[in-house]
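Missing here: one protein chain of the complex. Every other protein chain is in place.
Note that the chains take the letters A and B in the order they are written out, and that residue 1 is the start of every chain.
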Amino acid sequence: MTFILAICVAVVFAVSVFLMLGKELKGVVMGVFLVSHAAHLCILAQSGSPVVEVSEVGDDHLKAPPILDHGHYHGEATGAEALATVADPLPQALILTAIVISFAVMAFLLTLVILTARNAETLDINELALEGRPTPSGAH
Amino acid sequence: MTDTLWLLLAIAAPVVTGLLTLPMPRSAMTARVVLALLGPASACGIIAGVVAQGPAPAEAVPTDVVGWVPSLYMNFSFMLDGLGTFFALLVAGIGCLIVLYARGYFGPDPDSLYRFYPTLGFFTTAMLGLVMSDYTLTTVLFWEMTSISSFLLIGWDRYDKEAVRLAMQAFFTTGLGGLGLLGGVLLLGATIDHWTWSETVLHFQYHPEQLTDPAVVGAFLLMLFGAFTKSAQVPFHYWLPGAMAAPTPVSAYLHSATMVKAGVYLIGRLMPALGSVAAVAGHAGDGGEGHSGLAGVDWWPLLIIPFGAVTMTGGAIIAINQHDLKKIFAYTTVSQLGLLMTAYGLGGLIYESHGHAMANLDLDITQIANHAFYKAPLFIIAGALGHVLSRNITELHGAFFKRPAMCITLILAGFALAGLPGSISFQAKELFLYAIVHSYQTIGTFWLILMAAAITTAACNVAIFVRLTTTVLGLPGSLGSAETATAEPDHHHAADPDEDIDESPDPHGLDHDDEEHHHEHYHDKPGSPWGWLIWLPGLIIVLPQFIGGLFPSLWMQVLGPLETNTNYFLGEHGHYDKLPSVLYAITHPGIPLMCSGIAIALGLVLGFSKAFRGVFNDPANGIYPAMYSAAVDGGRMAFQLVQTGNLRHYLVMVLMALLVGFSSAVWLDPAMLNSVAEAASKAGESWTGAVLGLIVCALAMAMPLAKERIVRVLLLGGTGMGVVSLFLVYQAPDLALTQLMVEIISVLLFVLVLRMLPRRDLRVSPHFSWRLLLAIAAGVSMGWLTLVTAGSDPTHLFHDMKLGEFFARNTYDGHELTDGRGGGGDNIVNVILVDFRGFDTFGEICVLALAALGVFTLLPGRKPKTV
Partner (left out) sequence: MTSRILTTAAQLIVPLALLFAAYLTIRGHNAPGGGFIGGLAFSVALILYRMSAGPKAFRRMLPVHPRVLLFAGLAIALLTGVAPLLFDLPFLTSYVRYVDIPLNEPIHFASAVFFDAGVLLVVVGAVVGMIVRLSEELEP
């Protein structure tokens, strides 16, 4: 399962890099948002396989979510071996904050794109670079 | 109170009293002076009291430790051995007289003293801490404080751009040395695990073999670099003459007796440690193994001696070619610092006498004291003369008859500068010459070169004395008399400063750093005792020179207990059993006395000759501007290279760093690739997950292919939904819920924004191929990184468990690792967010708030109020 996730990370990251290297600022913002997906999946992969380790391959018997029942694990899980049957909560906590942050960053970027479009009247990265600093009057 | 607390009080006293003068009314001149005087005076008293009560200074026992930052090895403990006591008393004692002199120098100008005393107190405090601290890092801290406070003092005239520039030059040069010292101290401390000077010295006395350890040698080299910059050794000496832009009280204090001696102090502190090798080699020498050539000599004297000798000679030769009194004395200071360095360097050599091997160093405290006692008066009188007449020696013709008291002090101090018999300077010079003579045992014929350098230096000093005396007495043949001007047509402009200003504004010449040109003067009424303060402190300081010179036994009675190096000159194997009197020295001639005689004769000839009378511009003055412009130009070039303004270039740079990092990691450890095969074998564990993963991939890959931008946004949302489903497979309900909401909102946002943006066809970029290549490379390395990190087992890092397990155990009830405090919740993820990692979450909501505020600010809306 980690392998599948790694492939997803690779593909999503590659696509986002491809978009970010593009010519238009809109694509760049989409790339930035997409890259957060890749990052989340990468962190998620750190929690190991979601499948309870059993001998036969191909079983879809998934782990329990990281929620206790009055301080005790659901079912048979106990003590140190708990993470074999319960999903690792730490990557989830890290991703949860990351999701919200990436949303905030994207909203901020979109605002910047709007301002750039208004002031420079172009979203072409090469034109923006040639122009140097965008002027409020839109001297282009 | 313990000794350390008393000494802390002594260190703090100058800055505290200095700051206490601030709220005083500006008109309260006398009270201000008295209060400012109280600081160094009480410091002096406390230090003397602690020394008198404590063990003999020679025993070098640090006082008790007062903790400050123990985890960083920065504590307070003071070392009142001979070196520390002497420097502390010197700093505090001369500090008192400088407080008085400042009153005479600035006159009844309330604004100057208002600013001056707190800054001076800050410097005095820094200097006292520097020379007494036993903890190495605390010393570094005080060292930096002297750099900062001296910057403030040198750039005193803050409206004078040139003064500020020279202050910056001094600050950057000594600051660079301070960094070297810090590096050296850290390296040394990390290598031998001792963080005080006393322990360091003991360590090397027991393990002298470690002195050849490359890390230790590197540490000492760095420290020597710090000492060389602070003590103005060639080629870092340029800052000291430049620092003459400071008001003269500052020059008299910082650049004669205190700050520039910090480097010398550091070498003196390290001497016992560095000398350990010499001691071992010396004992080996006892066994009959003779030294020949440079083979048996340690590395560090061979490093210090050449630098010191060049500084000594170069400083003296430049000094004689100056007209500004302060410049003359600045360069003689450089010269004298070179001499002190050379003396310590010679101390690292072995000298054998009567079958006993010992370090070739004697009475180093006397050497240092000697310089302080004549150089401070010289500066004081330079300032005084500049105040009332002129600082340019060519304009001081016959000044004696206008200002006799000042000129008598000047002549007395100049007499000591020349090292003529009668002043302690004479005996000090003899000591130094003896050390040179004795160095022939180890460095062979090189001693002749050193002796020639010493004679040149001494001759230059004699010549300066001759010129000063003849000029102020108005004797014929002196500088500034009519024939000088006609005899030297080439340097005509130098003799006429006013013309000089018009013709060639020389940034290092007389006209700019001469603060007298810029300011209105405040003079005390004639006959007022306050007016004496402009020369009287100089006279007081110069007196010990002659008391010591004429009655050496008295001198030794005071300074003798502080001398830690009494080896070859005195004592049972030495040449003398006590510091020789003038009569004794003259009636028992040796090579040193002969050389002194040659130097005096040469100096007399040089002093009366018409050669070397111009103004020589020190070539080293260009070093700092060159370094400065090189740094600025280099920065500009780097900026232009990196900052193209094109987003794409930045991205490519970042990605390249990523790729280089990854590929070099694989190259270093190819075993990391195994994780790929291992993970691939478990690819099909969950068929649901595999199918969902493929959907995510397919949706993402469709994005660049889509032509319509609305389709792209929908594909983006679709990818997000795929990720949501993966979260569900991974048993993360919180994540799935959050991502679902975010996905809804962001698709909405994208649609909103896209409507605002200009429509433009999404042509395929011309750089399609390399763009694709870079994207694939970045994707592959990122995916591989995921596999490697997921395959690692971090349990050994934290109590043999995964962190997630720790959180799971303590979410509801606490356990021993959390002091019994639990989160009191069942949702582990939420408890991690609001409890275990609450601080992190708090930072995160701050980021969220900042992003929102950024949006509100950037798009303020058409209406002033949106509510």
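Rule of thumb we're sticking to: a residue touches a chain if its C-beta (ideal position, glycine included) is under 8 Å from a C-beta of that chain, and two chains touch if they have at least 3 such contacts.
These numbers were taken from a predicted model, which means no experiment stands behind them.
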* Structure fact -> Where B:Phe401, B:Trp770 or B:Phe842 are the choices, the one touching the absent chain is B:Phe842
* Asked: Of B:Ala330, B:Leu716, B:Val729 or B:Ala851, which residue touches the hidden chain?
  -> B:Ala851
* Structure fact -> Across B:Met29, B:Ala48, B:Val217 or B:Leu737, the one contacting the chain not displayed is B:Leu737
* For chain B, the residues touching the chain missing from this view -> 733-734, 737-738, 741-742, 744-745, 748-749, 752-753, 755-756, 821-827, 829-831, 833-835, 838-839, 841-842, 845-846, 848-849, 851-853, 855-856, 859, 861, 866-867
* Structure fact -> Omitted-chain footprint on chain A covers residues 65, 67, 96-97, 99-100, 103-104, 107, 110-111, 114
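The rule is simple: only the chains that are shown with their structure count from here on.
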* To do: Could you put a whole-Å number on the gap between the CA centroids of chain A and chain B?
  => 47
* **chain B-touching residues of chain A, taken from the complex the two chains share** => 1-15, 17-24, 26-28, 30, 33-34, 37-38, 40-42, 44-51, 57-60, 62-73, 80, 82-83, 86-93, 95-97, 99-101, 103-108, 110-115, 117, 121-123, 125-126, 128-129, 132
* chain A-facing residues of chain B, complex -> 644-648, 651-652, 655, 679-680, 682-690, 693-694, 696-697, 700-701, 703-704, 709, 712-713, 716, 719-720, 723, 726-727, 729-735, 738-739, 742, 745-746, 749-750, 753-754, 756-758, 760, 762-763, 765, 767, 771-772, 774-776, 778-780, 782-787, 789-791, 801-805, 807-808, 811-813, 822, 826-829, 832-833, 837, 840-841, 844, 847-848, 851-852, 854-855, 858-859
